[in-house]
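Got a structure for you, questions after.
Heads up, one of the protein chains got dropped from this complex, but the rest are sitting where they should.
Letters A, B and C name the chains as they come in the text, with residue numbers starting at 1 for each one.
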Amino acid sequence: MNTQKSGVGVGVIGAGIMGADHAAILSRHVTGAHLAALCDADSERANRVAAECHAGKIYKDPAELIGEPEVQAVVIASPDHTHADLVLACLEADKPVLCEKPLASNPGECQHVVRAEMKHGRRMIQVGYMRRFDPTYQDMKRAMMRKGMGRPLVLHCIHRNPAAPGTTSDSVLASGAVHEIDIARWLLGGEIVHAQTWSPIPGGEDAVRDPQLVLLRSNTGALITIEMFENAGYGYEVRAEAVCEKGTVSLEAPADVRVRYAGSDSSEYPSDWRPRFALSYRNQLQAWVDGIVNGTSCGADAWDGYLATTIAHACIRSLKTGQGVEIKAETRPEFYR
Amino acid sequence: MNTQKSGVGVGVIGAGIMGADHAAILSRHVTGAHLAALCDADSERANRVAAECHAGKIYKDPAELIGEPEVQAVVIASPDHTHADLVLACLEADKPVLCEKPLASNPGECQHVVRAEMKHGRRMIQVGYMRRFDPTYQDMKRAMMRKGMGRPLVLHCIHRNPAAPGTTSDSVLASGAVHEIDIARWLLGGEIVHAQTWSPIPGGEDAVRDPQLVLLRSNTGALITIEMFENAGYGYEVRAEAVCEKGTVSLEAPADVRVRYAGSDSSEYPSDWRPRFALSYRNQLQAWVDGIVNGTSCGADAWDGYLATTIAHACIRSLKTGQGVEIKAETRPEFYR
Amino acid sequence: MNTQKSGVGVGVIGAGIMGADHAAILSRHVTGAHLAALCDADSERANRVAAECHAGKIYKDPAELIGEPEVQAVVIASPDHTHADLVLACLEADKPVLCEKPLASNPGECQHVVRAEMKHGRRMIQVGYMRRFDPTYQDMKRAMMRKGMGRPLVLHCIHRNPAAPGTTSDSVLASGAVHEIDIARWLLGGEIVHAQTWSPIPGGEDAVRDPQLVLLRSNTGALITIEMFENAGYGYEVRAEAVCEKGTVSLEAPADVRVRYAGSDSSEYPSDWRPRFALSYRNQLQAWVDGIVNGTSCGADAWDGYLATTIAHACIRSLKTGQGVEIKAETRPEFYR
Partner (left out) sequence: MNTQKSGVGVGVIGAGIMGADHAAILSRHVTGAHLAALCDADSERANRVAAECHAGKIYKDPAELIGEPEVQAVVIASPDHTHADLVLACLEADKPVLCEKPLASNPGECQHVVRAEMKHGRRMIQVGYMRRFDPTYQDMKRAMMRKGMGRPLVLHCIHRNPAAPGTTSDSVLASGAVHEIDIARWLLGGEIVHAQTWSPIPGGEDAVRDPQLVLLRSNTGALITIEMFENAGYGYEVRAEAVCEKGTVSLEAPADVRVRYAGSDSSEYPSDWRPRFALSYRNQLQAWVDGIVNGTSCGADAWDGYLATTIAHACIRSLKTGQGVEIKAETRPEFYR
């Protein structure tokens, strides 16, 4: 029903859950932009999402979408292992890109992307760590800054999904814990210099390691605990508590509607992240589009994306070796300040 | 920064808090429409809001805005006593209109508007009872419908503002309680047939009556209690609990960020309705625009607006007389089905 | 196992739920007293409770228990209609008495008891409005007194049971709402001067009226709303919120253990009042025993019991007539100050 074609022409790569979501948000909740093109290897899926979201053009090959003149900016929501190459292609085409997390499959690839952007000479890349745009995380950060709270000493993070069929011991960290890693860096400042991972092992050494517990240490001295549980059974939930010198700030699961029935008072959990972070994704896309129009940047940049993946991979190494892993604190390049 | 001019051209009458909000939402959060014009008797205010929201044109006289060819649909957010005449002018100009609540100053005026719309022969009017578009009220309604809950018997409503300097004993009901009246009708079905109002009187008989308690009876037998407190001091809060035969459903104030500090665990209240109902206003405007494009209607219609004001005025009469007031249950005209 | 026989010898009349509870508390949680005797018309029940609670003697006839020399003080927990006569018998025997609420079946009987106590010349009677001894109600009252809160304007009370098979339209008020009436008087001060009662009637005019809504007005101008629901289905719950000039104080259902499971976050309700008010009953009995030893009195006296029943019966009359009922504010006799 929305037939506007004004504003920035955005192309979305990938029509899976995340891509379809980005396409829908672009077509319904973002002003100053329109969904110019969509691409997915699965044509049927591409056609269905394109129809729902009034995409201008449909492609199978992401390279063609990136090359399409009406596409002025690109959202990458294809499988993780394709991210790095697609981001590089966008850089080459000189088109701003919002890449779903993680930025790349491993720290080396991330570094490659960072170097390419620096060589390009202008900031083109935002990484989809959408929690930075979540109103409740923003409220949390504001509350942590209040006069009298003192420095943050510990941050506890809990991140649970009801079920994640394809979970591997690595993906719990590389694809799940990266959200916690990024938001911890954003909330606390400082840089992570040490990581250690554990997992309960009632399923035996060969089972997928889920849940996992991570302990990170920042160069400010602060500690971060993360519980990742991809198959927690009951629902999707994200919580956090920042323990400061004189008080704490916590972020709770929303519970605005409560049902009293059959002996209990209950509130519902969503079955995935979309209801919880619906506004975050909208705000992220709107801010990204606004930034393109205004020539400013916001959110997590490629350097942040590189660090999140670097830290997640240190956690993976720790899980494998059973030892803590040092992370070399690198100075943020001038380019990313 | 958003320069799009595509979609439905909307004119907003009034650049006060509500008008400015509608203008901002139209320019930032609604797709398929643009802010074609804005008008306010106060030129400075009109200019400021128009600049912030990229309004195409600025008027002092609402009649000119309504007559402007680029304005295809109108949002009325001017003072309450102007609503009826402006709605009638929109009807005359054959332009769809979203009128802030209340629809008119009194039941008679509302009835006049209803008749004019019926004579016009096509549904043109939506009244800004935005809670119908609030995700939590929608969740509440869904939960009330669950198998096993049984019929709703009682609905408790609480509605508090921190301070409302211009409050009168009448405005507490005509301008505040109408929200509760409309959402009660929407949640419960049935029609209100009896109203009674009380107020604590520690300030004496001459003081503004605030808070007020209202008891409504529906023709289904259900009872509704409303506490309206315009000067509650502590913050803006809306709560509700529907008591059904086998359970209850309650809507609570959001408390997603909690601060532990200096001996207490606390969450913050906003100082007005905007944070609480931000999404409701967005969703309402988007649905209204979509309805214009698609030729459908949604939300509270003129008949609902007429009933809300009729019931509020019965509450006012009850407050004055100290007696309960019968309300004649009228059959919804075919036109509004 | 507890074989102590020191301290005040207490006789308990009635071995039903309430009597058994009082007996158990006396034998397990109260110091300075022992359960000297127990009586119940049902010998088997009396024997069972007496064995569990190590009661010294067992009677069928309450008069004999009252006459027993080892019984120095009496707890009355027999059916409501027997209260007045038994209290009078205790007065005659010059034995302090803690009478379960209500003090008597109707205001006239209560008045008779009050006069008898005044004639006796010494305070002998406490009425079992145990909420006055509840730590959370006490916390609530303290919070209402805080500097800056201002005067209480409205008190909302909610009182629900999961099921009450023998409920009558009258007992909802005479036996249930009396708790709310007493605690409202205790929290707010002032005296109730007007009562009105409503009930949703989806079951028709002949059905038992449950739930019921009550509105009381105090001579301070404050208003009290009460929702009584004896067959609320889901569990036992008591809540309250005092709305003061500058803030509110609410008393919530405890939810200290929460279970996240199968899509929801839930806490459990008890199936009756005992877990919620376990401490209140203990504290009440201990304070009563301490008062006997120290020659002081505390809790609700016969005058309070008279007023609670008087107000409840005004509510009953209102339910029957559909009209508000005035209650003559009587001056508390010097004897009860």
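Side notes on the structure shown:
By definition in this document, contacts are C-beta pairs under 8 Å (C-beta built on N, C-alpha and C of every residue); 3 or more make two chains touch, one makes a residue touch a chain.
No experiment lies behind these values; they were computed from the predicted model shown.
Across C:27, C:161, C:212 or C:280, the residue that sits in touch with the chain not pictured is C:27. Set against the missing chain, the residues A:79, A:108, A:221 or A:333 yield one that touches it, A:221. Per the touch definition above, the residue from C:38, C:125 or C:249 contacting the chain not shown is C:249. Here one chain is not drawn; of C:136, C:220, C:271 or C:297, the residue touching it is C:136. Of C:124, C:149, C:232 or C:325, it is C:149 that touches the chain left out of the display.
In the full complex, chain C touches the hidden chain at residues 1-7, 27-32, 136, 139-140, 143, 146, 148-149, 246-262, 279, 286, 290, 293-294. Taking the complete complex into account, residues 162, 233-235, 237, 253, 255, 260-269, 271 of chain B touch the chain not shown.
Contact residues of chain A toward the unshown chain are 150-151, 153-154, 156, 198-202, 211, 213, 215, 217, 220-223, 225, 227, 229, 232-234, 243, 245-248.
Here, only the chains that are shown with their structure count from here on.
Comparing the contact residues of chain B and chain C by number shows a mostly shared set, over half of all numbers used being common to the two copies.
Superposition of chain A on chain C using C-alpha atoms only gives a rotation of 180 degrees, nearest 5. Chain A and chain B have Cα centroids lying 37 Å from one another.
The mean-CA centres of chain A and chain C are about 56 angstrom from one another, to the nearest whole unit. For this pair, chain B with chain C, the centres built from the Cα atoms lie 43 Å apart. In chain C, the residues that reach two or more other chains under the touch definition are 233-234.
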